[in-house]
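All remarks here apply to the structure that follows.
The complex appears here without one of its protein chains, the remainder shown in place.
By letter and in written order, the chains are A, B and C; residue numbering begins at 1 in each of them.
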């Protein structure tokens, strides 16, 4: 994928402003937000995108809070999955691949409306296996909220 | 938490059948499904619940699919988080705790409408640290879809 | 590898009883124990070996203790690595592969001379990716000492 496509993939589809485009866009956007990826990435902004590295920011929304009123561990893991994949896409791999392993260490809580920054770095993108590191930080002081890694298998699932 | 409360927590609030209860239930249910936990656990059924062990089943719904049309890795991770917590609750701990670490290995794909079974076992529930193992399997043949572990810190977050 | 070869690999080289063989054996055994694998697996016994599953036992030796006088976390991780590989070998894969990821949760301490049991199960052995689960338990009461997973890439390293 080229960098613009990865950005659009993360921020949600945005199409040309002609009538047909508009209609298509609102339908796709609606559809998108009914699925887990859209549910979790709603409001995500891409601040920097380059081959092997993506930096995003986000304000913690109410629908991603857990019972303790801070960012849900499952939301963090979904971000590690999704943004990890995005960082792999930026290196120009032909196949998006499937997840092999995900891990996340939870270090601090992020509360409602907190601004967070998410940095994703490709540690290795080989012919068939890619590993990325994902770190969530508080924007105001840089404190780490969570750090994880995502391992993907890049060839078609049938060869796994 | 007692076992019944954990079951209700996983399957969604269900209140007494009087008029007021009904009203309250539908509002809570609506609210619940606007949040990540409700979004992911909608349709989850508890098949067995005993101290330290929970077995649930679920039919893969469309809103948890990824771009490859199988169960999203983030949904799996959220289930590991949530059901791992549930298994800890069943042992009667006074405090629900906060997540320290989550990891998931993805072994097979689960497609739309597939029936899956999720077994969660407490490996250790100590005074301050608990570790649970979570396994997702295909109901028709027992093949493992994913296996993960969830580590929680059981004392209040301020003592972490 | 056939099951006998895996057993020999785990328990250390044992060759025919002719003069030359004897000489060779003692040299190899000496050599072996100067390397990490031999250092860690010295005294390991294979109790059960079948395709996809290996059960071993061991008495905790002094050289694998940590400063707290219980089994060193690095020794546990090396056992997860090594026995995980062994369980993959038992399925008859042509190539031993390289490690992609290892993780271990430490649940209890194993002290000097304690008898432990290590069970390894292949969760998935595909064409290119294999995942195994490894569990260390106390022999006297079955309490879990550690549980981990090992992910390997099975094709030659140059294709990784």
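In this text, a contact is a pair of C-beta atoms (placed from the backbone, for glycine too) under 8 Å apart; a residue touches a chain by one contact, two chains touch by 3 or more.
Treat the numbers as computed from the prediction; the structure is a model and nothing was measured.
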One chain isn't shown here. Among A:36, A:79, A:98 or A:131, which residue touches it? A:131
Give the residue, chosen from C:77, C:110 or C:155, that touches the chain omitted from the document. C:77
Identified contact with the non-displayed chain, of C:3, C:44, C:65 or C:93: C:65
Absent chain, residues of subunit C that touch it: 34-37, 39-40, 62-68, 72-75, 77-82, 96, 98-106, 109, 157
Touching the unshown chain, subunit B contributes residues 100-101, 103, 126-129, 151, 153, 155, 159-160
By the contact criterion defined above, which parts of subunit A meet the unshown chain? Give residue numbers in ascending order. 103, 105, 107-108, 123-124, 131, 133, 144, 147, 149, 151
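The rule is simple: only the chains that are shown with their structure count from here on.
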Rounded to the nearest 5 degrees, what angle rotates subunit B onto subunit C on CA? 180
If I list every residue number at the interface of subunit A and subunit C, are over half of them used by both copies, so same, or under half, so different? same
Taking each chain's centre as the mean position of its Cα atoms, how many Å separate subunit B from subunit C? 33
Mind pulling the residue numbers of subunit A that touch at least two other chains? 100-101, 103
